[in-house]
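Omission of a single protein chain aside, the complex is shown with its protein chains in their original locations.
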Amino acid sequence: MSLDDATRLAHDLKLRRLRRERNGRLMKHAFLIGVSCIMLYPLLWLLSASLKPENEIFGNIELWPSAFQFQNYTKGWHALPESFTIFYVNSTIVTVLSVIGNLLSCSFAAYAFARLRFTGRNFFFALMMMTLMIPYHVVLIPQYVQFLQLGWVDTYLPLVVPRFLASDTFFIFLMVQFFRQLPRELDEAAMIDGCSPFKIYWAIILPLSLPAMGTAAIFSFIWVWEDFLAPLIYLNDIKSYTVPLALRLFLDQEGQSAYGQMFAMSVLSLVPVVIFFVLFQKLIVRGIATSGMK
Amino acid sequence: MKRFIARNAPGYIFLLPWFLGFFLLALGPILASLYLSFTRYDMVNAPRWIGLGNYEYMFMRDRRFWKALEVTFHYVVLAVPARLVMALAVAMLLDKGLRSIGLYRAIFYLPSLLGASIAIAILWRQLFDANGVVNQALASLGIQGPEWLTNPDTSLYTLVVLAMWQFGSPMLIFLAGLRGIPRDLYEAAEIDGTPRWRQFTRITLPLLAPVIFFNLVLQTIDAFKTFSSAFIISNGTGAPADSMLFYTVYLFNEAFKFFRMGYASALAWVLLIIIAIFTAAAFLTSKYWVHYENERD
Partner (left out) sequence: MADFTRRDLLRTAGAAAAALSLAHAVPARAADRAIRLFWWGNPDRDKRTFEVIRSFQESHPGIQVSGETIGWSDYWTKMATQTAGRNMPDLVQMDYRYLFEYVRRGALKPLDDHIGKSLMIGTFDKAAVDGGRVDGKLYALNIGSNSQVMVYNAKAFEAAGVKPDIYAWTYDDYARVCEAVTAKSGGRMKGSDDLSLNIDMLEAWIRQNGREFYDADGKVAATVEDAATFWQYWAGLRKAGVVRDKNKTVLVSPPLSETGIVTGEAAIGQHWSNQLVGIQALMKDPIGAAMVPFMQNGKPGQFIKPSQFLSLSRDAKDVEAAMLLLNGWVTDPKLTAILGMERGIPCSPQVRAALKPSLKPVEALSIDFFQAIQDKVAPLPPPPPKGAGEVREAFTRIGTEVVLDRTSPRQAADMFIDEAGSILERAL
């Protein structure tokens, strides 16, 4: 085999690989677009239902409304005794505070579980996992009684304070898994340099865990924003209702419901969540870029 | 003593918020529900101690309890692997150098945002209607589809499909995990001519193990506790013919529809023990397949 042949072969191989990769990319895109259509269907359906005349929402598979009812949006905004402006403000307050609380308190706990040694670590970890397993509905009433005795019912305290006390243990576990992946040498080197555990947490662990923190922020925002059981139980005054709770005011099983308006408001209620998602998913991507982790 | 404090203080200080939350807010209600499980409690009158009565009834006489267990196990076995495989496959597709990944990621997350809303319930009835979209698609392939939602033999599968469709959260966690795998490992493997599937089994799987483990445990717990989707699609009853009688749906109805909070608490503790056994098993086996980078304990 001559040298010439060898370069040609190498060239051929490279070309083939490039072609294979391009085809692979096209295939991937085709596949992803196909899947996207399936994934988008429910949203398109919801959007179309929010614009349809009431009697077309049910039993009519057609996505295109016969007439566009844009007034579902304008009327829906003011259909309830209080306008949705108030509900959005309420939801924003509760959600933003909860996300901050979750990120702070859960990353604290996760740092302890993942990186620090102390007596009883496994025991407390097991206790924490247990709170994840108990069906929520049976602690609802004891919890209500507890918050009632504290005089917290009909305020946002039962929704927000527990989150500053790491009540959403899902996030502790999530962060533990990611923190444990970081190289130990980092802590050890920092410790030798005289860094306090807090400094290590703040200056090393957190910046290296941006993908995990981004994920936690996104979930936390979505779940709190969409939560309706806790607001249902603890909020009495309609002026303090959150968006998901307000959405439950549209339907009357027996009498007249305003499905079109409810769907219109449901579509709008997704907007803040999608914005938050798009903003914070960058954290997941940027994580590696800035950390330079090898 | 001094050494004990010096050794433990940092850990306890970082755990302080959780300690406060757990011991002051969470523990009380949990113990209360344990106590209630030994009582007859209708939520109006004070609970009355009946010892093991609830547990006895559950295991000896309650046919619907067994039915609920059966439905839930069936679902867990089907939905958890299906959803995890789906989420991992999509996450890996999205992980590598495609443009407009952000867009796909958002799109794939959308169904999860809709959660278990009224909209999903109505949509599901339309999709899986005897003449619905699903059966029309099947008909074009020459397959005669069943009456998915109203046939007790198939209704559970519609919920499995829903679970697969809402794979957004495990997908996102997988993605975050994949991002943590150093690229140069793949580059080196590429240079060595290691085939793709080998890269997957030698690099991706082992390094992703902690995240896979997390998703497995959490998805299993969640699947056992599935409530909203089953509740809303079966109109709160587990219909048709108890084929969607998920454990927590049964528990909720016992508590809030039929005023048997004591019995519901007993149901909850039995579920807790079942979930705990599965989780403990996962943790025990994890020693053999989950390794944390540079961790020596």
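Per-chain numbering from 1; labels A and B assigned in written order.
The rule we apply is simple: a residue touches a chain if its C-beta (ideal position, glycine included) is under 8 Å from a C-beta of that chain, and two chains touch if they have at least 3 such contacts.
Here the structure is a predicted model, which means the values were calculated and not measured.
**Q** Please identify which residue in A:Leu32, A:Ile134 or A:Val160 touches the non-displayed chain.
**A** In the full complex, the listed residue that touches the missing chain is A:Val160.
**Q** Tell me which of A:Arg117, A:Arg248 or A:Lys282 is the one touching the absent chain.
**A** Checking the options A:Arg117, A:Arg248 or A:Lys282, the one contacting the hidden chain is A:Arg248.
**Q** What residue numbers in subunit A mark contact with the hidden partner chain?
**A** So the residues of subunit A touching the missing chain come out as 54-55, 57-59, 79-81, 90, 97, 140-141, 144-145, 148-153, 155-157, 160-161, 228, 232-233, 236-240, 245, 248-259, 261.
**Q** List the residues of subunit B that touch the chain left out of this view.
**A** So the residues of subunit B touching the missing chain come out as 24-25, 42-45, 122, 125, 129-130, 147, 149-152, 234-237, 239-242, 253, 255-259, 261.
Operating definition for what follows: only the chains that are shown with their structure count from here on.
**Q** Quick one: subunit A and subunit B, Cα centre-to-centre, how many Å?
**A** Chain centroid spacing, subunit A to subunit B, equals 15 Å.
**Q** Under the stated contact criterion, what part of subunit A meets subunit B in this complex?
**A** On the subunit A side, the touching residues are 25, 28-29, 31-32, 35-36, 38-40, 42-43, 45-46, 49, 57-59, 61, 104-105, 108-109, 111-113, 116-119, 121, 124, 127-139, 141-143, 145-146, 161-162, 164-167, 170, 172-174, 177-178, 180-185, 197, 201, 211-212, 214-215, 218-219, 222, 226, 251, 262-263, 266, 270, 273-274, 277-278, 281-282, 284-285, 287-288, 293-294.
**Q** List the residues on subunit B that touch subunit A in their complex, please.
**A** 4, 7-8, 10-12, 14-18, 20-22, 24-26, 28-30, 32-33, 36, 43, 90, 93-94, 98, 102, 104-111, 113-115, 117-120, 122-123, 126, 132-133, 165, 169, 172-173, 175-177, 179-180, 182-184, 210-211, 213-214, 217-218, 221, 225, 227, 248, 251-252, 255-256, 261, 264-265, 267-268, 271-272, 275-276, 279, 292-296
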